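Apart from one protein chain that is not included, each protein chain of the complex appears where it belongs.
Chain nomenclature is as follows: A, B and C, assigned in order of appearance, with residue numbering initiated at 1 for each chain independently.
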Amino acid sequence: MEVKKAAATTPPEAETKAPTEVAVEAAPGTLRKSGVEIEAERLRPVQVEPGKALYRQVLPGVLQVPADLVIAAARKSSLWPMTFGLACCAIEMMATYMSHHDLDRFGIVPWASPRQADVMIVAGTVTKKMAPAVKLLYEQMPNPKWVISMGACATNGGPYTRYDRVLQGVDKIIPVDVYVPGCPPRPEALMDGLIALQNKIMEERKKIG
Amino acid sequence: MSPEELQEAPVVPPPAGSVADLFVAVLPDVEFQATQGALDVILTVDRGDVVRILRAARDDPRLDFKYLRCLSGVDHMEAGLEVVYHLYSYTHKHNVTIKTRLPQDDPSVPSVTSIWKGANWHEREAAEMFGIFFEGHPNLVPLLLPEDMTDHHPLRKDSPLAEIEEWQAERAGLAAGETGEAEE
Amino acid sequence: MQELLDNYAAVFLAGILGALLVLTAILASRFLAPFSRSLGKGTPYECGMLPIGRVRTQMQVRYYLFAILFLIFDVEAVFIFPWAVTFVGVGQAAFYEMVLFIGILLAGLVYAWKKGVLQWR
Partner (left out) sequence: MTVEQEHELDTLEINVNVGPQHPATHGVFRMVLAIDGEKVIDLVPHIGYLHRGAEKLSENLDYRQAIGLQDRTEYLAAFNAEFCYVMAIEKLAGIEVPERAEYIRVILAELNRITSHYMFMGAFSTDIGVFGTAFTYGFREREYIQDLFEEVSGDRMMYGYFRPGGVAWDVPDNFKERVRWVCRQTRVGISDIDGLLTNNEVFVARTRGIGAISLENAIDYGLSGPVLRACGLKVDLRREEPYSIYDRFDFDIPTGERGDSFDRYLVRLEEMRQSVRIVEQAVEQMPDSGPILPEKVPRRLRCPPGEVYMRAENPRGEYGIYLVSKGGDKPYRLKIRSPSYCNLMALKEMTVGHYVADAVVVLGSIDIVLGEVDR
């Protein structure tokens, strides 16, 4: 996540400016800013600051390796997703939390507020009216945070991608770590996505900072 | 579906003793064209006496259409916009569809929120999706679109579908699982 | 004297452990978590929306009554706990004293109830 953020800070401004801006300039030069133009500012991608942990400066290098291992193992085995159900995928996400496919055994406890959440599972279609709320919620999450884009709608608009009020993919506004395919993805697919995220946390433990 | 291929529905007179005759009995002075739709009778009315006929439909004991089922807008391109009211009566158990045709340049029709409170959101949605202006509506503000987007009518036939933009992650090198360049 | 010291040692030890627990909890997160100040992080959480309305509005006065009533019965509970723990060895008289103590507070509760303070009008 750490490097992704470093990488994320440089390109998003430059490149991602193109698609959302191009769609906007097409609007005729009306006197009053058209609704679509007002919306463009709201859909700007999130500015991601990489966090700096104190123990990185204090602990000598050789001690950081075991510390990273322990911290990453702790983080990966208690991922608290923020209950963020948008549409049909949310029902499948709830089915995954519930007793039949039980996510509690992975230490994954759904949590309502972003303040104590580690993962944001974007389950459903992100519309352009909802995008500012998604960005704000992502920013309000404490820093080692990850995003799972669940379902075709969150990945690139899914069956609704041709409608101009739908954001074609949540990665246009926030950086995404794991994409779970499916419409809606089966509970097993979501579990596979979460396990992939856990492996990713273990791999990138040196970069979380 | 090029516009020439569009065919209009054939006008089939409704069977005798149907709701249309009730309307003639209740409101002899209002003239309307009646056709028999797939399920229920369809009356096309001039927009001037829409409120009058709907108020009578709800209050007159013989008609007693207390339940406004659905209110929708239809865009017929050059032939103008259309507002369709579907009514149902719990006591007499009969249905009717009342339609009014609005010209493309001045799409306004009096609001029926004074008759049924249930028409409020239907009218707001038809207003923002088609640009129909409902006079006398208490709060004609976009409902499904953001409040400050009053000039964008997505359901109009002339407003295009969005193009498919490139998938964000591949281009910005942030595809899933890729850990990026800068080593810590 | 020695036995007195032992008792206090136990209390002293419990205090130390409590403080240790609290300190590690706070310092660990300050020490390990990667902090970052981003624009939106400081805004109050309002279900995804930017906060509306003023924050410093006057609160309803009724809340003050609930707070006071809670305080009284909470403090009463604090007194009842040690009594309940040493209930067996403490003898008959202490029992009746405590019943008297609870009775007085019960009268206060009945008074508040009859006054209708507990109902949110």
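Here, a contact is a pair of C-beta atoms (placed from the backbone, for glycine too) under 8 Å apart; a residue touches a chain by one contact, two chains touch by 3 or more.
This one's a predicted model, so the numbers in the text were calculated from it and none came from an experiment.
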I'd like to know which visible chains would be in contact with the absent chain if the whole complex were considered. A, B, C
With respect to the chain omitted from the figure, which of A:R44, A:R75, A:R165 or A:K200 is a touching residue? A:R165
Which listed residue, B:L6, B:A25 or B:I164, touches the chain dropped from view? B:L6
Of A:V48, A:L86 or A:I208, the residue that touches the missing chain is A:L86
Of A:I108, A:L137 or A:L194, the residue that touches the missing chain is A:L137
Provide the residue numbers of subunit B that touch the chain removed from this figure. 1, 5-10, 37-40, 42, 66-70, 72, 74-75, 84, 86, 90, 93, 97, 116-121, 142-146, 154-155, 161
Touching residues (missing chain, whole complex) on subunit A: 82-88, 90-92, 94-95, 98-100, 112, 124-125, 127, 129-130, 133, 137, 153, 159-160, 162-166, 183-184, 186
Where does subunit C touch the missing chain, residue by residue? 46-49, 51-54, 57-63, 120
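We adopt the following convention: only the chains that are shown with their structure count from here on.
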How are the chains arranged in terms of who touches whom: line, ring, star, complete or other? line
Contacts with two or more other chains occur in subunit C at residues none
Okay, in this complex, where on subunit C does subunit A touch? 30-41, 43, 45, 47-50
What residues on subunit A touch subunit C, complex-wise? 2, 46-55, 58, 71, 113-115, 133-140, 142-144, 208-209
Quick one: which bits of subunit A touch subunit B in the complex? Just the residue numbers, please. 2-4, 6-8, 11-12, 15-16, 19, 23, 30, 34-36, 38-39, 128-129, 156-157, 161-166, 168-169, 171-172, 175-179, 196, 200, 203-204, 206-207, 209
